[in-house]
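Only one protein chain is missing; all other protein chains are in place.
Naming follows writing order (A, B and C), and every chain is counted from residue 1.
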């Protein structure tokens, strides 16, 4: 077997593959394509450390290769007793000092960045959103604005937005890879972090802390729109009339069914502080149903009839009377037309797509 | 000699022998058997994980079952596979390396094994009794305290029992190494494997109590209505995270340090050189262990501890790279100028260096707090820890097994099969885990049952899953090798590798008293010293005399069984009254055995000098 | 160790460490205590983190009275001294006196336990303060109860030792057992010193 030759070839192939893959991470999901302040800060450190690590690895691999090529007992070599070396002070000092220096190079920017991202001194001048993590959905309460939404978080682009996060049940973790690193959402305390998107767009958010069966389905979106669009959105949302009559009769029937089937017991429409279930005020503008399904009527009917088949262990299953397919269709009709604002995810022009 | 006798004995006799043995070599066999069994289980769970993730939105297993798989995979691999395999190697080699006839507490040694075995069994019984634990191997509260069913109860009880066994094992090795060394075997002449076993035992001693308490609190919350992690009654779930990681981080060094020892012994043996910078190696190991206690919060960077705590823990974590680097370079320097003989054992050791270095370097990368905000709880971390755990611990266990197999079983593992195992496993390993670094950065959190279509994660996951099957193939070849060797294997001589340390001065496999006469140690690498400066064999340090040996005992098995039964009582007492019978019955059994043990004097037996003389011919 | 007379003509000054088995036990037990230190530290840490989490229930200041705690402290401290006396007589190879002092130690230990039980029932009945009433309650009973459990175990161990060896007298086989017991007993006392400081005194101070 060609020991080191085989090995280095594997490494070469693997790194090639890696580069290839790195190129095609999904837009607005990949941490490798930072679009926000936190993600950029992290990316700088990732690159810095990766470069240093590559250097260290190269050194190790070089010595390793030399050792294997030169000192390997090849076929036909005579057995001999090598010199029994005890050690070498100089060498050992060198490979103690150099790593220390390299680590200092990493440590200093790390500490600076850590304090930078933890800085909350400007929180009051900016938009504050109270974030609540729930099994398995997210709730956003725009502090002082009387706006409550779930699943989709609208923010103005280029502005810091402070998130004050707390969980209503188990630990979750708020992560929007392309905008910012994650922060845990604990039941005992409020954690504050800020996010800032550099460009308009719909960014994919994930729950990153195991929180039960549907942990992998606890997705959400951050929608960064321009400041004007955001202001308009705020305005629209503040003027929602939950009592407004839906346009079509089907939707109207849907609305009645929605009330009759106990849906209102948990779901709020309008700025109600109730947080048992997702607030549906702007449900018609959602990019996904329950965070994961494409927003089609079919899917919505499926969800209403049997949420368990979509999100195992969700807290809606079994909490309302059975609804027929027809009824569900009507409810769906009603919910899908809840589009109180002209500002929708479409307005966050998705770049490069 | 002993193998020939064994073959003639009936199966029942052999079984009874193993159930009652207190001989460290047989206990090593038991540990290897138990650990191997659980390794296969954990590996099969890993395969289920990889099959589920082979394509987006797969439904090979349900979401709940997936969480059970990943929890049991992590828990099984760490506590029931890696730890016992390591303890198996320690039992097999340490007493021999220091020239002792047995460990300090043979009875406790056996008790430690049975506790581990029954703890592991109880944990795995959960599969058949309503579902396995599903809160991750880290069992973060309140997910773990609110998880329905009994899964997490099994986790708590199983780990508590197995953990007690490990703690006992740790104390046993500490005392053994301090008190039982042969004349002349000073601390600074101990082989590195013994040294690292010693330091690992210290880690076990100080780390496991944190787990014990954590598990107690979890148990109280789940079974007795206390409120440690219940926010509504003032509880604080972060306490669990601290306790778990105060244990958990030292635990990962418990998993790696003994194997650093194995590699040190191997490199010097197969390069035919003494270990380069022996003193530095010893102190580096100590430093790693020492620092290992001050870094636990690097698993909690995103918890919200604040920038001060995060910075301190980040720097402490990075510091560990320095002593570890010293080790890597000293190993390279050991081989430099030597005559490196490559065989299956050495292949694992050589494969370890680049693999572990990558893992260690990603470790330093995740230690960089703000970068970790991205890495944390993603596949990047999964990649990191499999690189160090599989690339370090599992490679090391394979290396150690190939190296000591002839000493343990009297036969040499087949080389061709050994090569095949190594290469398929090695290639499969890198295929599986290298790509995961990028998956993590591309937005794939860990513990995800599915990833959505169109997330750009498909190819990477497919490659990763294919790699896992390569590894599975390698493992199967290894098990085939064991069977093949047992049937057709080449008989091993006492010293097949031109060894340097004391274990190679005994028979393969050694007599149950190890050394007829305790050897006199005249330097580092004592056997090598005798080979180059003496007559090639160890000089005895004492005249031939009676040998005092401990008696076998069935009590350790019974005690563990008692706890096993009581464990079920604890788990089910909330639902059924009959469970109290189990609870009290099991405890009574345990206490009864303890009482028997302490009231009945057990002074051991002597092997008379005459018999030893007779055996000599 | 080929000489297996465990009843030598002359007792060595440190009978607990005269055999290899004894030395092993001695060392192993100390290590165990090292582990116990961490064990209790975790409980103390939990207690400190949760001592203000009474969740509306009774708080430290309302609950604790110092008289009983003082009495318990004196009982346990004294029992530590009496076990020192026992070891003193062991070194002088005076088995009878050793048993006597061990007996006194046991009595003091029982006194301590009785006080603790009284204290717990008092809290439960007077204040409804239980293991389940709040995180503070859980942490309090876990820490103090764990210590109490250690005392109980120690007493059981001591009595088993005294009865088992009453007829046999001191020898090199059981001397390490007596000695390790005394170490254990001192350790329990050490933990208590921290309990009365951290739990009761600091609880009173606030």
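Here, a contact is a pair of C-beta atoms (placed from the backbone, for glycine too) under 8 Å apart; a residue touches a chain by one contact, two chains touch by 3 or more.
As a convention for this text, contacts and distances are computed from a predicted model.
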- Item | Among "Dihydroorotate dehydrogenase B (NAD(+)), electron transfer subunit", "Cobalt ABC transporter permease", "Monovalent cation/H+ antiporter subunit A" or "Cytochrome c oxidase subunit IVB", UniProt-listed name of the chain not shown | "Cytochrome c oxidase subunit IVB"
- Would you indicate which residue among C:37, C:59, C:130 or C:152 is in contact with the undisplayed chain? C:37
- Identify the residue among C:70, C:118 or C:153 that touches the chain left out of the display. C:70
- Query: Pick from C:84, C:100 or C:115: which residue touches the chain that isn't shown?
  - Reply: C:84
- Note on the structure: Across B:64, B:277 or B:304, the one contacting the chain not displayed is B:304
- Just the residue numbers, please: which parts of chain C touch the chain that's not shown? 3, 8-13, 17-18, 27, 30-31, 33-38, 40-42, 44-46, 48-49, 66, 70, 73-74, 77, 80-81, 84-85, 88, 91-93, 172, 183, 186-187, 189-190, 193-194, 196-198, 201-202, 204-206
- Item | Residue numbers in chain B that touch the chain omitted from display | 174, 178, 202, 205-207, 210, 236, 238-239, 242-243, 246, 293-294, 296-297, 304-306, 309
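Definition applied: only the chains that are shown with their structure count from here on.
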- Given which chains touch which, is the overall layout a line, a ring, a star, complete, or other? line
- Item | Chain with minimal offset from the mean of all protein Cα atoms | B
- Which chain's C-alpha centroid is most distant from that of chain A? C
- Between chain C and chain B, distance of the C-alpha-averaged centres to the nearest whole Å: 33
- Message: What's the distance between the Cα centroids of chain A and chain C, rounded to whole Å?
- Response: 52
- Query: Which residues of chain B touch chain C in their complex?
  - Reply: 104-105, 167, 171-172, 174-175, 178-180, 205-210, 212-214, 216-217, 220-221, 224-228, 230, 232-236, 239, 242-243, 246, 545-546, 548, 595, 598-599, 601, 603, 606
- Task: In the complex, go through chain B and note every residue touching chain A.
- Result: 62-64, 66-67, 134-136, 140, 142-143, 146, 231, 235-238, 271-274, 276-280, 302-304, 306-307, 310-311, 314-315, 318-319, 321-322, 325-326, 328-330, 332-333, 335-342, 350-351, 353-354, 357-358, 361-362, 364-365, 368-374, 376-378, 419, 423, 427, 430-431, 434-435, 437-438, 441-443, 445, 447-452, 454-457, 459-460, 463, 532
- Which residues, counting only chain C, touch chain B once they are in their complex? 1-2, 4, 6, 20, 23-24, 27-28, 31-32, 34-36, 38-39, 42-43, 45-46, 49-50, 53-55, 131-139, 141-142, 160, 164, 173, 177
